[in-house]
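The complex is shown incomplete by one protein chain, all other protein chains being positioned as in the whole.
To keep things simple, chains are lettered A, B and C as they appear, and every chain counts its residues starting from 1.
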Amino acid sequence: MSTPHSPAAHGGEEIEIALLAPKFEEHAFPWRQIFGYAASLVLTLGALLLVERHVLAPTALLVVILALAAIQAGLQLGLFMHLRESAGATWHVVTLAIGIGVAIGIVIFSIWIMTFKSGVS
Amino acid sequence: MTVQAHPAQQTQMPLEFRDSHETLGILGFWLFLASDVVLFACLFAVYAVFHGRVAAGPTPLQIFHLGPVLTETVLLLTSSFTCGIGIFMMRRGRTKALMAWLALTMLLGLAFVGMEITEFTTDVATFGTWHQSAFLSSFFTLVGTHGGHVSFGILWAAALLVRLWRQGITQATARRVYTFSLYWHFLDIIWIFLFTVVYLSGKIT
Amino acid sequence: MSHLLAQLFPPSVLRPMELGADASILLGGLGIVLLLTRLRRWGWLWREWITTVDHKKIGIMYLIFAMVGLFRGGLDAVMLRTQLAIPNNTFLGPEHYNEIFTTHGTIMVFFMAMPFIFALFNIAVPLMIGARDVAFPKLNAISFWLFAFAFVLFNMSFVVGGSPNAGWTAYAPLTELRFNPGVGENYYLIALQISGIGTIATGVNFLVTILRMRAKGMTLMKMPLFVWSVLITSSLVIFAFPALTVALALTMLDRLFGTSFFTIAHGGMPMMYVNLFWIWGHPEVYILALPAFGIFSEVVATFSRKRLFGYPAMVGSLIAISLLSYGVWVHHFFTMGAGAAVNAFFGVSTMLIAIPTGVKIFNWIFTMWGGRIRMTVAMLWQLAFIPTFVIGGATGVMLAVVPGDYQFHNSYFLVAHFHNVLIGGVVFGLFSGLYYWWPKMFGYLLSERQGKWAFWFFLIGFWVTFFPQYLLGLKGMTRRIYIYPHGLGWSPLNLISTLGAYAMGIGFVILVYSVVYSWRHREPDLTGDPWDGRTLEWSLPSPAPEYNFAVLPEVTERDAWWEMKQEGRSGKVRAEDIGAIRMPRNTPVPFLLGMSFFVAGIGAVFSWWPIAIAGMLFVIALLVSGWFEEHDHHDIPAEEIRRTEAALGRLEG
Partner (left out) sequence: MRRHRSRWFRFLLPLTVVAAGLLTAGCGQHYVVLDPAGPVARSELHLIETASVAMGIVILFVLVLFAVTLYRFREKPGSRAPYLPLWHSSRLLEFVLFAVPVLIVIILAVPTVQQTFALDRLPPAKHPLVIDVTSLDYKWLFQYPQQGVATVNYIDVPVGVPVLFELTANSPMNTFWVPQLGGMEYTMPGRVLPLYLQAGKAGVYRGNSANFSGRGFAHMVFHVHAVPEASFVHWLQTVRQGSPAMTMQDYRHLIAVGTAPEQSFSSYPADTFPTATHGFTLQGGMYMEPN
């Protein structure tokens, strides 16, 4: 035994979800990054234009720009943050998904709770 | 310190994933980010509830100027891109290029923070402090928390540059640069939502 | 100068009771210092404890703090009950009473229950999953020292500056500066913030540990149930605590930096604080309860000599409880007028939690069915838990019935309910775990005889204290009142309740006596497996060596150690399997980091900004130095491990 045992990480089973199977491939030229950058610029400017031009009713507009933001966030996660990369287990994806769920819940429920629909009529 | 799991993939795996002990740090950092998502969600919830509570202070329409905010957004988006290129270079083992792109990322971050501080000081000079209203309090806190995160990232990047300069790309430094990149892209995502929820929707209606 | 003195020593800290406590702390502290000097133990303290990154030692240190917290929180409870024993009592004035119930609640939740569960996480989890340490040993030590210094900071409040007095929930706008001048509330905000950072780090640490460091063959569905409960609890921690961080931070901004979040002027909205607080607060209940459920699951199987009944259902219900717990927080403020739709939604979601909880209760009972139940102290706490928790849970469902809650909210019915579940669920579980794992921590058993005395005093005292409080709630008595008049029919019940609290106090005293007695009359447990245990920690000697496992175990079955024993295998290892082991090295950084946060905290509490900034600069300096740290581990040579194992009689042949 030349190398000492690391105190950590000696197995456990790794759960693989087919969809989330790790990928590490990289192109010779940073196409992904360039595409991601261009896409986020387009999406940002697009959202800005939509708002400046008031193309939709306020609520619809809000929904659309939120959707654009979500797409952009997905691009960042996928293209820049190498979301699918990991040493086997895909736990960070599961955890992130729960975190996002909790986050959305907090925002939506807080707004709902604080709008006070109460009233003796 | 060699990897036990996935010996088959060992050769294809990027440096930062080769040592299973180092990968614990990557998973840990993802979990921290997931936790930070909830922190920002709470601040967003506060902002969403408070944005109309302007009391006697200014309204969102009065204080938001999309011009400078758009510049900030582009700065941050670009820094996210340069950071991504940095990782790309790291995976190709090019230390100098990595350091250059990382330094560029840091400078763009600095420019972003500088602009934000300028924006804040002008706002305070024109409209008064965050004491004025719940809206101003939540606005400054939400945006400021993000700015604080970015500032911390700049400090982190500086430390990484020193370490890279001394040691080059090793398993340990690669892992650290990689977690830094996760952090930096994450801040970019938060900013996208800040830009949308705070600034853009402030201009709707 | 006189202004400074008035800030440091307002009248509230100069009351005889406070001065008496100060004197005893001073004397006690002096005694400890003298003792350590006399025994020349300072170096030992520094090397073996303060700079340690060993999860087993960190667990023991958490435990010590938890016990001190239990003592102070319990003393507070006894004083509160003394004041309420008779109508129109003048033992405590209103300010004093308010401060004491605030510290009672805060300490019991943050500085007793939390460190207690973290103690058991640290002591048991790595051993149970067959790991040599947690994923991030240094971070683990940092979490501990942040907690420890936050503990000291919070407990300083009654010595200098004044105690917080707005209840452990610290609802705005009562915490607003205009209604709550002085620094007392700052202690609450800042101490909880500091320990909260450590708590999130602990959550991340144990999640990674459990997800990535299990022994070979230990799939998720072969993990001991306590490990499952820690996994779920840690995920609750990382998603719930940020809400508390935000609630506390915004209140702090309101008080110290003039923002208008929860103020009643300038468009502030106090209810948003309540909302954020309970977004954290309800999952927090399960952060405390789920580990206790995990302990019970281990204890009940061990002392029934039987496999746990319905393992998959137990795991499923843990997950269900944790997910549901994010969606029920409004039941803490049904009466804030959020509307019928909101209330109905959250009322029903709350009731749903009863389903997985009921599943767990039945599974524990059926684990005992067909077993051979041994009445050890650890098992007694488990047995007391079932009826107690069922009743507490049932009153919880009654509180979830929204129109019923309109009548019960903030009454003594509620007080009785949450003590019923928090003591009956959490504290009983922690005591059970304490007795169960004590031999693993220290290598000897606690006195069973005295443990039973403590148990009966505590249990009977518990019911005598809290059953009358349900009735008091129905009689319209509301929580946090320091005085009540004659003629409302509250007096006899209050008196009985107070007597019960004294009995619980006696139970605690017996427990402490028993710990001291058991230590002085200790007989080393050489087997390492005094309970005929089922999980991997019992395959090790007690206490386990620094590296835990000389050779990492391989797991094939759920109750891994039980299976090994069934197959006639021992915990012994072959000398030739032993290799060098890399272990993390001791470091003073966590301690110094805690101290820097403490300095920054003091600065923030008193708004002495230069000190606060200096403290934060130290924090940053220590963090940055950590980024350059490279030699954070040391290698134990195989020969040394062979010697250690041979001395423990654990080498085969």
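We take it that a residue touches a chain if its C-beta (ideal position, glycine included) is under 8 Å from a C-beta of that chain, and two chains touch if they have at least 3 such contacts.
Please read these numbers as outputs of a predicted model, since none were measured by experiment.
For the options C:W381, C:F442 or C:Y482, the residue in contact with the chain missing from this view is C:Y482.
Remark: the omitted chain is touched by one listed residue; of C:Y406, C:W609 or C:W627 this is C:Y406. From the options C:L189, C:L471, C:M564 or C:I641, the residue with contact to the unseen chain in the full assembly is C:L471.
Touch with the chain omitted from the figure is made, among C:G347, C:G505 or C:P590, by C:G347. Of C:L36, C:A265, C:I506 or C:A575, it is C:A265 that touches the chain left out of the display.
Listed for chain C, the residues touching the missing chain in the whole complex are 94-95, 98, 166-167, 171, 173-174, 176, 179, 263-271, 304-313, 333, 335-337, 339-340, 343-344, 347-348, 351-352, 354-355, 358-359, 361-363, 365-375, 383, 386-387, 390-391, 394-395, 397-398, 400-411, 413, 456, 460, 463-464, 467-468, 471, 473-476, 478-484, 488-490, 492-493, 496.
Keep in mind that, in the parts below, only the chains that are shown with their structure count from here on.
Of the two interfaces, A-C and A-B, the higher number of touching C-beta pairs belongs to A-B.
Here the spacing of chain A and chain C, counted between their Cα centres, is 33 Å. Centre to centre, using the average C-alpha position, chain A and chain B are separated by 14 Å.
Among the residues of chain A, those touching two or more other chains are numbered 6-11, 89, 91, 95, 98-99, 102, 106, 110, 114. Along chain C, residues 135, 207, 211-213, 238-239, 243, 269, 272, 279, 582 each make contact with two or more other chains. For chain A in complex with chain C, the residues that touch the partner chain are 1, 4-13, 15, 89, 91, 95, 98-99, 102, 105-106, 109-110, 112-114, 116-119.
Contact residues of chain B toward chain A in the complex are 1-6, 9, 12-14, 17, 19-21, 23-24, 26-27, 30-31, 33-35, 37-38, 40-42, 44-46, 48-49, 66, 70, 73-74, 77-78, 80-81, 83-85, 87-88, 91, 181-182, 185-186, 188-189, 192-193, 195-197, 200-201, 203-205.
Residue ranges of chain A in contact with chain B, taken from their complex: 3, 6-11, 14, 24-26, 30, 32-34, 36-37, 40-41, 44, 47-48, 51-52, 54, 58, 61-62, 65-66, 68-69, 72-73, 76-77, 79-82, 85-89, 91-92, 95-96, 98-100, 102-104, 106-107, 110-111, 114.
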